[in-house]
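Note that one protein chain of the assembly has been removed; the remaining protein chains are unaltered in position.
When the chains are written out, they are named A and B in that same order, and each has its own residue count from 1.
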Amino acid sequence: MPQLSLTVNGKSHAVEVEGRTLLVELLREKLGLTGTHIGCDTSQCGACVVHVDGRSIKSCTMLALQAEGASVTTIEGLAKPDGTLHPMQEMFREHHALQCGFCTPGMVMSAIDLVQMHPDGLTEHEIREGLEGNLCRCTGYHNIVKAIAAAWPLMHGKQVPAAAE
Amino acid sequence: MGFEGIGASVRRKEDGRFLAGRGNYVDDINRPGQLYAFIRRADRPHARIRGIDTAAAAMAPGVHAVFTGKDIEADGLGGLPCGWQIHNKDGTPMAEPPHPVIAVGKVRHVGDPVAVVIAETRQAAKDAAERLVIDYEDLPGIANLRQAVAQGAAQVHDGVAGNICYDWHIGDKDAVDAAFGRAATVVKLDLTNNRLVPNAMEPRSAVGDHDAAGDYTLYTTSQNPHVIRLLMGAFVLHVPESKLRVVAPDVGGGFGSKIYHYAEEAIVTWAAGKLKRPVKWTAERNESFMSDAHGRDHESTAEMALDEQGNFLALRVRTLCNMGAYLSTFAPCVPTYLYATLLAGVYRTPAIYAEVKAVFTNTVPVDAYRGAGRPEASYLLERLADVIARDTGRDRVELRRQNFIPKDAFPYQTPVALQYDSGDYFATLDGALKAADWAGFEERRKQSAAKGKLRGIGMSTYIEACGIAPSHVVGSLGARAGLYEVATIRVHPTGSVSVLTGSHSHGQGHETTFAQIVAEKLGVPIAQVEVVHGDTQKIPFGMGTYGSRSLAVGGSAMVKAIDKVVAKGKRIAAHLMEASAEDIEFKDGKFSVAGTDRSKALAEISLAAYVPHNYPIEELEPGLDETAFYDPKNFTFPGGCHICEVEIEGDSGMARVVRFTAVDDIGRVINPMIVEGQVQGGVAQGVGQALMENAVYDANGQLLTGSFMDYTMPRAEDLPDITVGTESTMCTHNPLGSKGCGEVGAIGSPPAVINAVIDALRDYGVRHLDMPATPEKIWSIMQGGMQPGRPAMAAE
Partner (left out) sequence: MYEFTYHKPTSIADAVKLLGADADAKALAGGQTFIPVLKQRLNKPSAVIDLAGLGLSGIRAEGNRVVIGAMTTHHAIATSPDIAKAIPGLTTMAGWIGDTQVRHRGTMGGSLANNDPTACYPAAVLALNATIRTDKRSIAADDYFQGMFTTALEPGELITEIEFPLPVEKSAYAKFRNPASRYAMVGVFVAKSSAGVRVAITGAAQNGVFRHKEMEEALGKSWSPDAVAKIKTSPEALNSDIHGSAEYRAHLITVMAKRAVAAAG
C-alpha cells in the first residue's frame, strides 16, 4: 500500500493507505480523529470540512494521498493545549449555535475560514452565502449566523462584541 | 455562578464535547475485532426474488458471511413489529402484513434489504455485495396514493385487497351532515401534504456486539433505546431484556426518523451473535433516503360549513395517507390519533367528521416526522381558514378570532376526542400581529413592488397535542405500549446528583435543561448534576423522546422523583436535628427546622444517608436514590401564531421567506435560549416543506430525490432571521406546567408560508397551491396558465 506523510493538528504522521482511501477515512479510521463527520456521499453537507494548508475543504471529496506533505487541521486541533476554546468554538457555545452537534465540527471549520477570508468585515448576507457548503438540520442557522458574526471581531482583534443577552 | 434554575438561559453543558470534536456518535464507536456489514438493497420497487446466488460474494476477499432473508427465517427470527393497531370503521383490525428483516420472496420498495455481506472492512463488504447475483421477476409497482387506490391496482401485499391498510373514521357523521344541510356556505379545498425525507445530519448507524457470556449489546442511533430493546428482544431476536443492552450515545438529530426499530439494528445484533464478532453498519446518505422512514404524504379534501356570520358549523375531512410498503413502528397512529383528533384546531367548530384511509405503496415506509400528523392537521385547517376568508370576503384575522375557542372555555372538549386543558389563542395572535408588525405590511409590500418583487403575508393559528401520552388513553386507541416516562434522581454521598432519564437527547439539550430543574428544585449547581440517558443498562426504563414529550413527561417524572428525594431527606433531617419531619422545610438546598436557625445542607443529608452512623435505620433504608414513573394525565396543548412574509421575484417566480415571527404558548419555559433554538429549527423545517423539500417517486416507484443533489435541504441563505416569542399559559396537569416546544415550529409554519405565497399572488386569482411552492409552480400561476391543484381522487 502507498505511504503517506502529513501533519495533522501539528503532529506528523506516516501511514499506509489505499489509493481509494479518502482523507476523512484516514482521519476517522486510521488516526482516530472522529470529530470530523460524514453526513453525505455527494459533497453537499459539509460535516467533513477540515483545513488543508489553511483552507477549508471537504475531506470526503479528497483522497488521502492528495494530502501528501500537507498540514491538516481538524476540529480537535482548534483549542489550545490548555483547553481554551478557539473564539469560534466559544461563540458557537455562547450563541447556542449547535443542537445535536453533528454538523458542528464542519460548520465551525467552515466558519473560521469564512471569517479569515473576510478581514475587512462580514455582513449577515455574506455569512449566510458563505455557509452554502454546510447543512444543519437542527438550528435553522439563525444562531450559527449570530455566532459567526460575534466571532469576527474576536478573530480579527477589532473589538469585543457586546455580551450576548 | 449566576441563576441557573428554571427560566435561565444557561449555556449548554453538552456543548464542550461537541465543539471540541469529542462527541461520541455511533459511527465513532469501534469494538475490538469489529466487522462491517453492507446491505445490498432492492434497486426496484416491486419484484419477486427468484433466487440469490451468494457464492461469488461469499468467496470475495475479507468476507465472513453473506446472509439473506432465508437465513434470518431459518433462525426463527420474527419480523419487525408495529407498535400501534388501528381498527377499521367496521371494528375489524387493520391489515398488518409481515415486515421481514431482510426481504423474503419479494422486495416491496427501492431500498428493501435483500442480503447482507459482512467483511473485514466497509469497502470489502461493499466490493463483495456487488458480486451477489439476484434473479428478480419484476412486478408492477405502486408509486403513489392515487395508483394504490385505483381500480384494478396491483397489490403491494398478497391478502391486502385494494392496498387498504385501514379505513378509519372519527367524529359524528350525522351531526356534520345535518350542519352541512343548514349551512349558509360550504367551502371546499383539496390539498396535498408533501412527502418529506427527515434527513437528520447523522446517518443511522448500528454496532452489534456479543460477549462470551452470551450477552448482546447494540449501539444504535435511536431516540428511545429501551423501546428498541423491547421490540427487538421480544419480537425479532427472542432475547430476554436481561441479555440485551441497547445504547444510544450521542445521536445527531432524529426528528422522528430514529424512533423506529429498523432492520439494520436486528441484523448487526443477530450477526454479531452468529459470527462472535462485533458488526458495524453505517448508512451512506443514499441509504438514508431509501431506508429511513419518510414523513407526511397525505391527500385530503376538507369542507367547512359556515353560517351567514362566518361561524364554523361543521368540518368534514377525507384523507388518504401513505404507509409505504410496510408498517413502520408508529405509522398507523400518525394519520389517525395524531392527526384527525386535532382537526378542531383552535376553533370551536361544533361538529367534525373525518375519514382516513391508509394505503400501502411500493415506497419507503412513512412514519412520524417532526410534528407527525399535527402539521398535516394544522396545514389543512389553516389553509382552509384562509380560503374561507377569501371565498366569503372576510378578513382572515377576524375570521380566525371570531371562531377561536374562548379564553374562558377551558377545559374545552373538542368533537374529536381531545380535551384541551389551557390556552389563550387571542394572546398569541395579538402578540404575533404586534411582533410581526402586521399593520405595517402594506408599506413593506410597496417597497418590494418597487424592486419588482411580489410581497405577501400569511399566518397560521395552530395547536398541537403533545407530551404523549396517558397510557390508558393510548391503550384504548390501539397503542401496544404505555407512554409514561421514568426518572431516577441519585443524590451521591457528597451531594452531587445523577439524573437517570428515560428521555433521550439528540439535540434538545436535556443535559442542561434537566440539570436546571435539579438546580431549581434541589439547589445543586448544574455543574454538579450529571444527566445520564441512552443506555438500558444504566437507566431503569424509558419510553424515549418524540412527540415533544421529554420535558412534559420525562421532566415530570424527574420532578416526581425529586419530590421523593426531598420527602426522604426531610425524614433524615428530622432525625439528625431531632425535630418532627412535619416541621422540616426544604429550600435552596437546605433542610431547616421551621421557626429555628437550625439547618442541614443537602450534602450533609446525603452523606448521612450513605454513611448511616446516626440514622433512623429502623424506619428508613439508607441511600438517597429515588425512581419515579410518571404517566401523564392528558396530552399537553401548545399553540400559537406564526406569521410569515415572502418576497417573490417577479421574473423567475422564486419565493423567499424574508420575515418570520413565531409567538407560541408552550407552557413553562425552563431555558429560553434552548426554546428559541428549538422553535427556529422547527420553523426551518417547516419553511423547507413549504418551499423546497419534496420526496418524489417516478410512476414506476423509483425514488428520484435520492440524494442532496436532488432533494432540496434548506440552507442558511434560504432562511431569514426567525423571531421567536412566547405568550404562555401553564399546562394544568403536570407539575412543571410545561407543554413542549420541539415540534411547534414545524407545525405552525408551513401554512403560514403558503398563505403568504398566495397573498403575494393576490393579483393572479390563485386560490391554492400545493407544497412545495417551487419557482416553477409560482411562475406558472403568474403566466395565468396552469392552475395548480389536483383532479379529484379516483377513490372518492
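The rule is short, and it goes like this: contacts are C-beta pairs under 8 Å (C-beta built on N, C-alpha and C of every residue); 3 or more make two chains touch, one makes a residue touch a chain.
Predicted model, so just to flag it, every value in this text is computed and none were measured.
A.B. asks: According to the contact rule at the top, which chains on display are touched by the left-out chain?
C.D. replies: A, B
A.B. asks: For the full complex, which residue in A:Gln66, A:Thr84 or A:Thr123 touches the chain that was left out?
C.D. replies: That would be A:Gln66, which touches the missing chain.
A.B. asks: Using the touch definition up top, pick the residue from B:Met692, B:Ile722 or B:Leu736 that touches the left-out chain.
C.D. replies: B:Met692
A.B. asks: May I ask you to list the residues on chain A that touch the chain which is not drawn?
C.D. replies: 2, 18-20, 22, 41-44, 46, 49, 55-58, 60-63, 65-66, 68, 110, 113-114, 117, 130, 132-134
A.B. asks: Of the residues in chain B, which ones touch the absent chain?
C.D. replies: Looking at chain B, the ones touching the missing chain are residues 123, 127, 130, 286, 651-652, 692, 694, 696, 704-705, 708-713, 774-776, 779-780.
The rule we apply is simple: only the chains that are shown with their structure count from here on.
A.B. asks: Please work out the Cα centroid separation of chain A and chain B, and write it as a whole number of Å.
C.D. replies: Averaging C-alpha atoms per chain gives centres 30 Å apart.
A.B. asks: List the residues on chain A that touch chain B in their complex, please.
C.D. replies: Answer in residue numbers: 18, 20, 28, 33-42, 44-45, 47, 74-76, 78-79, 85, 89, 92-94, 96, 98-105, 108, 125, 127-129, 131-132, 134-145, 165.
A.B. asks: Per the contact definition, I'd like the list of chain B residues that touch chain A in the complex.
C.D. replies: Checking each residue of chain B against chain A gives 9, 11-12, 14-23, 25, 27-28, 123, 199-203, 250-253, 255, 284-286, 506-509, 673-674, 676-678, 680-685, 707-709, 713-717, 719, 721-722, 745.
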